[in-house]
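The complex appears here minus one protein chain, its other protein chains still in place.
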Amino acid sequence: MKKLSRRTALKLAGAAGASAWARSSLAAPAVNKGTVFTVSVWGGVTQEAVEATIGPEFTSATGATLAFDIGAQGPRYSKLMAQRASPTADVFFGTDEALVAGLKAGILAPARRKNLANLGEVEDWALTVKGPDAETIGGVPYCLIAYILGYNPDQIKTPITSWADLWRPEFAGKLAFASQFHSMMPGLVILAAELAGGSATNLDPGFKKLAELRPAKLGFTWTDWSSLYQSGDVVIATEFDCYLAVMQTQDYKIKTVVPKEKGLASIDGVGIVKGRPNVELAEFFLDTTIGAKAQLGLAEHLFHGPINKKVQLPGDLKAKCYCGAEIADLRFFDPEPFVAVRPAWTERLTTEVLPNWAAR
Amino acid sequence: MKRVATAAGWTYLTAVYVFVIGPVVFVAAESVNSAKAFPSAFAGVTLHWYQAILAHPEFFSAAWTSTLIAAVSSAVATAAAFTAGYALRRRGRQESAVLSTLLASPLLVPQIVISLAMLQFAGLFGLGAGFASLIAVHTIHGLPFALRLVLTGFARFNFSLEDASFSLGAGRVTTWREVTLPLLRPNLIAGFTFCFILSFVNLPISLFLTDAQTTTLPLVMFAYIESRIDPMLAAVATVVVVVAGIATLVLERYLKIRLVE
Partner (left out) sequence: MPDGIEAGDVVVADVPWASHASPGGVDSRIGPLKGRRDVTRLLLAPSLVLLGLFLGIPLIVVLVASFQPNVLIPRDSAGLYNYTYLIAQPYYAKILVRTIWLGIVATIVTLPLGYAAALLLPRLRGRLANMAVMGLTFPILAGPLVVILGWMALLPAHGPLFGPLVRWGLIAPPRIIGTDTAVLISLVQFMLPFAILTLYTTIKQIPHELYEAAESLGAGPLREFRDVTLPLSMPGVLSTSIILFSLGASSYISPHYLGGAANLTLTTLIGQFILATYNNALASAAAILLLLIMVLCMVGLVLLFRPLIRP
């Protein structure tokens, strides 16, 4: 019920603010009545949030209604690949790395900067997906989330401050760690290499170091390990801040820490699917997504950190989005090289690290 | 001695049921738990999570889509299984060994692979994901099970009844309508039901074939779990089982259809 009333409130706010907002943006592209605009996006709460925060603005400005092709990023990306001749989705939500990969693979198309009126309000650190030239951009960011640590303060008395704490012997078999194909894995490999005296160009120590971890469960998302945490089998985990914030709202006893070596920033974004008829409409959708109003709404729904400079989060919400971390506390990676190295790194993790994790 | 054996038998059967149904009962119990997280220690009884489903229309439309896909694919699979089973039994054993192996082949390919291959195949024709592709893979998926159940029926079917009908001058259509189909009815219904259930709950085979207009219930549930897990999901599962249970009872009572005697 609470959700419904909030949605209604947002709708009302949207209607009231529409005129003021319309002035600051370009004219919405006109479309035929009954046009359905298909968004490929994660399901569950993410779909709900997009529907609630972007939907009303988008529909009232253009007349087009939103439809959602939902699923995990992997199947949705594979769908785009298989349907490149006749794609069915108009825009694609994914990690910045997936957007870069999609542009390279020719399934996503860049957006024209001149059609993105709100682009100037976007933080520079969020613009990780480049376009092929100065006139375009590969896709727009839609949020910043941070990969950090969460732990049970009842069971862990020595404070957690560093990524290196994951290797503490007492956490053997009590740790939930990213799975070998987690989106943050390339960053974690580099981090482990640095902890072990290596670097981004000297990764062998990193793979070795990772193999020394003793995770109880590998997670792709927090729901993979939440029941083990609830029972007390898992006492410390690596996870996205927005999910840790959700756990806190569900009364999990979990304390969040941004490690001193910095949390790992993750930029998720939206890209335009190549080969669809309504490019202007898609650009308008992107522009709406990075607009201040949608950004605030997404933060409220998902605890996703906004990427629009104008958005000021109220105090309690700021504590939940990137768990109060400042941008300076986070480490940003260029997604471009990750696209190239991921297959080989995943393979190394699978064949060199996993056997050790499984052996225990 | 005999009493001990009987007691041991009952104990064993009870243990098997506890083991098989236990996880489902646990999930159902958590659906009325007033705690916010799933799973949680019991904190009080609430129907809040059932009420919460009402705010998620996507579960309802997906349930309807899944029902449609299950119904159509099961009907096609059962019909195809009937004609195939008939042909196999009528034609004798030597040949049916090879053919029935072939007809069982969908069980041997990983479903996620069938799903992706189907999408690529459909892509060749500009078709892609959607209702038609979903029907196709769900039909294929159900075919071995339908065939299994139909063949059981034919195993005890007396073909001389058909021959008697032919010799009385009835054509094939009449014979099927009056003799064969009525005798096979329970097997056909069971085959349909089995296919229906397996289609309704299947996730991997639909993985790449859903689109914005056609999303199945398992996919919506899976997508929900990706970002959140709460007792509402347990409530959704409980509703599915209860609705299916009621449907089974109605079928049994009013249509005299039983899954297993």
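Which chain is which? They are A and B, in the order written, and residues in each are numbered from 1.
Just so it is clear, contacts are C-beta pairs under 8 Å (C-beta built on N, C-alpha and C of every residue); 3 or more make two chains touch, one makes a residue touch a chain.
None of the values given here were measured: they were computed from a predicted structure.
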Visible chains in contact with the missing one: A, B
Candidates A:P153, A:G232 or A:P314 - the one touching the absent chain: A:G232
Which residue of A:T62, A:S78, A:N278 or A:N308 touches the chain not shown here: A:S78
For chain B, the residues touching the chain missing from this view: 9-10, 12-13, 16-17, 19-24, 26-27, 30, 38-39, 76, 79-81, 83-93, 96-114, 116-118, 120-121, 136-137, 139-140, 143-144, 147-149, 151-160, 163, 166, 172, 182-184, 186-187, 190-191, 194, 197-198, 200-201, 203-204, 218, 221-222, 225, 229, 233-234, 237, 240-241, 244-245, 248, 252, 256-261
Missing-chain contacts mapped onto chain A: 72, 74-75, 77-78, 81, 101, 173, 179-181, 215-218, 220, 224, 227-228, 230-233, 342-344, 346-347, 350-351, 354-355, 357-358, 360
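Operating definition for what follows: only the chains that are shown with their structure count from here on.
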Inter-centroid spacing, chain B versus chain A (mean Cα positions, whole Å): 36
Complex contact set, residues of chain A against chain B: 1, 3-4, 36, 38-39, 42-48, 67-72, 75, 78-79, 82-83, 85-86, 88-89, 221, 223, 226-227, 230, 243, 246-247, 249-252
List of chain B residues in touch with chain A within their complex: 35-40, 51, 55-56, 58, 116, 119-120, 123, 126, 128-130, 207-208, 210-213, 215, 219-220, 222-230
